[in-house]
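Removed: one protein chain of the complex. Kept in place: all other protein chains.
Just so it is clear, A and B label the chains in written order, and each chain counts residues from 1 on its own.
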Amino acid sequence: MTYDFAKRWMRMVTLLVGMTFVAFPLYWMFMTALTPRSELFKPPYQLLRTSYSLQNIEELFSATQFLTFMTNSLIVAFGAVVINVIAATLAGYALSRFNFRFKNLFVASTLWTYMFPPILLVIPLYIIFSAIGFRNTYTGLILAHVSISLPLNIWIMWQYFQIVPVSLEEAAWTSGASRLRALWEVCLPSALPGIISTAIFAFALSWNDFSFAFILQTDTSMYTLPVGLATFVEQSAIHWGLIMASSLLVSIPTFGLVIFLQRYLMQGFGLGR
Amino acid sequence: MAIGPALILLVATAYLPIAFALTLGFFHRTAFDPRMTWAGLANFSWLLHQPDLWAALWRSMVFTIGSVVFQIAFGLFFGLLLNKAILGRGLMRSLVILPYMLPTIVIGLVFNWILNPEFGVVNQILLQLSIVSRPVPFFGGLHTAMPSMILVTGWQYGSFAALLILARLQSINPRLYEAARTCGAGTWRCFWDVTLPNLRSTLLLIAFLRGIWMFNKFDLIWIITQGGPLKATETLPIYVYRIAFEDFNFGRASAACLLMFAILLAVSVVYFRYFSPTKEIEVGR
Partner (left out) sequence: MKKSSRFTRRGILKSGLAVGAGLAAPRIISRRAFAMDAKKVVFVSEESSPAAQAIYDAINKDFLAKTGITVTMEYPGFDKIDQRVATLIAAGTPAELVWYGDGSAMEVALHKQLAPVDDLVKELNIPENLRLVVDGHDRSIATSQQFVYGWYRSDLYEKAGEAPYKDWDSYLAVAKKLNNPPNQYGNLVPSSQKGASHLLMQTMMQKNDAHWFTFDTAKNDYVVSLDSPGNIDKVIETLDFLHHAHDFSPEAANYSWGDLMSQYFTGRVANSYYVGARLLQQVEKNAPDIAPATKPISLPANKSDSYYISVQGFHVGEGSNVDGAKEYVKFFMNHPDYIKWLHSVPLHIIPAKRETLHSKAYQDNPEIQKRMDVLNFIDSIWGKGKPSYYWDGDKLNPYVGLYENENLGGWMLAERNIAGRDSKSIIQEAAAKIRKKQADYIASNKG
């Protein structure tokens, strides 16, 4: 009894130490966001403070197009997630269940696209997208983001479908369900952690992307968050307060989304854990 | 078929641009002149004679292996600990995932801010606790820049590993653990004989995918150190960027990209052959 308790206690302590490493930069980011501009450069700083100032956040909304950037980022990320989940799930399923002629080549080629350094992709992508009229549009940017995240997600979904035994599906087929129905009702719940992971990765890759958004979106009103944040650097003078405030405002909904999603990661085998 | 949508998307958005970018390596092409003259292997031979290229390659190796190891350790640490039922597990999981969701520019600037030797809070704490006598120039020191860079990418991408490991751990049949316990296995043996083999394919996948991503990593390093100080953090992507946008020679930059691509291709061939990631784990049949 005591041994068990000591083990749990040790686990908690180790975890907390690790969490400090993860959480401290976030904590400091938030503290800085709530620091008035005039105090920003006056070290030493107090680690725990009760005073706060909303000056930076006010400036963020009044003086910048922060909301526009945020909206654009959300639209593009949402599009990228939807396309990624659908295409990756289908592809991952096919890879794990079927054996077709070009299978190895397809798998390898998805990997090749993932391997290619994105920095040099920007110019060809710019030329091609300009030619087909996708420059400075939501569609164009969504497609560009899909191109970097899809290969990765196909691999992940393939991995997760491998875990789902075919016997479960076979049971569904003998009960008269079509292949698609079996996929929907049997495989998907088991592979749900994989799908959630796919969604998170697609979201993160799209949300964080700077290079493609910078090259493809030329109008300030179409900028996504990372590109918009870069404009807070006014010819090498960094508006620290604005950057920190925007990071605070970006993190809160993201944090909420993540808390909501991570619950679904727990559903593993469907054995009622 | 089912592959259909994925295939079409990839061809349009990835294969074509890549093909175009790859062929640039065989031409003389500067940024400002859209004319392209055939160069054959001239760009490649120029590249291979640059000591900077080899130095950048070495640094890329160090950075890639260092960050992948760190991220896997990070992932194992949090994956294993957050797998068991603990108070506040949901909250902690979310906190661990959060760094991955933040824009790179924010992370770059925040760490620049925190680790600044003159007015960064970390140095303030270190000095107050008398751990060091002078501020540590994390990104400015010749020997501390690379480790600091690995630390920051580890912080940002460690959650990728944690996420995959956590999801995989959730899928391990608990009966396997029960069976091991009844045979008298302790915690360590359980880990070694039950957890690790099931994690094997996931860990390999993480190492492979993260390895590629870190090898190609550009934005974070550029934002924080731009390859400095004195090229201490100049990895291959930074080197390529300088050729493309400081020397304005796209032909040579493409050739360097081709080299990077070839290296990763070689690694992937080895990965497929020796580590058989497609070998599936027998699951409760």
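Assume a residue touches a chain if its C-beta (ideal position, glycine included) is under 8 Å from a C-beta of that chain, and two chains touch if they have at least 3 such contacts.
Nothing here was measured: the structure is a model prediction, and the numbers come from that model.
Chemist: Using the definition of touch stated at the top, determine which of B:119, B:177, B:191 or B:275 touches the missing chain.
Modeler: B:119
Chemist: Please output the residues of chain B touching the missing chain, sorted low to high.
Modeler: Counting only chain B, the missing chain is touched by 15-16, 18-23, 28, 30-34, 36-37, 116-119, 135, 137, 139-142, 145, 225-231, 242, 245-248, 250, 269, 272-273, 278.
Chemist: Considering the whole complex, not just the chains shown, which residues of chain A touch the missing one?
Modeler: Interface residues of chain A facing the absent chain: 37-38, 40-43, 63, 102, 104-105, 108-109, 122-124, 126-128, 130-131, 214-215, 218-220, 230-231, 233-238, 240.
In this text, only the chains that are shown with their structure count from here on.
Chemist: What is the distance in Å between the mean C-alpha positions of chain A and chain B?
Modeler: Inter-chain centre distance comes to 15 Å.
Chemist: Give the list of chain B residues in touch with chain A in this complex.
Modeler: Within the complex, chain B contacts chain A at residues 1-7, 9-10, 12-18, 20-21, 24, 77-78, 81-82, 84, 86-87, 90-106, 109-111, 113-114, 118-119, 121, 124-125, 128, 155, 160, 163-164, 166-167, 170-174, 201-202, 205, 209, 212, 216, 218-219, 236-237, 240-241, 244, 250, 253-254, 257, 260-261, 264-265, 268, 280-281, 283-285.
Chemist: Would you tell me which residues of chain A are touching chain B in their complex?
Modeler: The touching residues are 8, 11-12, 14-15, 18-19, 21-23, 25-26, 28-29, 32, 41, 43-45, 47, 83, 86-88, 90-91, 93-95, 98, 100, 106, 108-121, 123-125, 127-128, 143-144, 146-148, 150-152, 154-156, 159-160, 162-165, 167, 190, 193-194, 196-197, 200-201, 203-204, 207-208, 210-211, 225-226, 229-230, 238, 240, 243-244, 246-247, 250-251, 254-255, 258-259, 262-263, 265-269, 271, 273.
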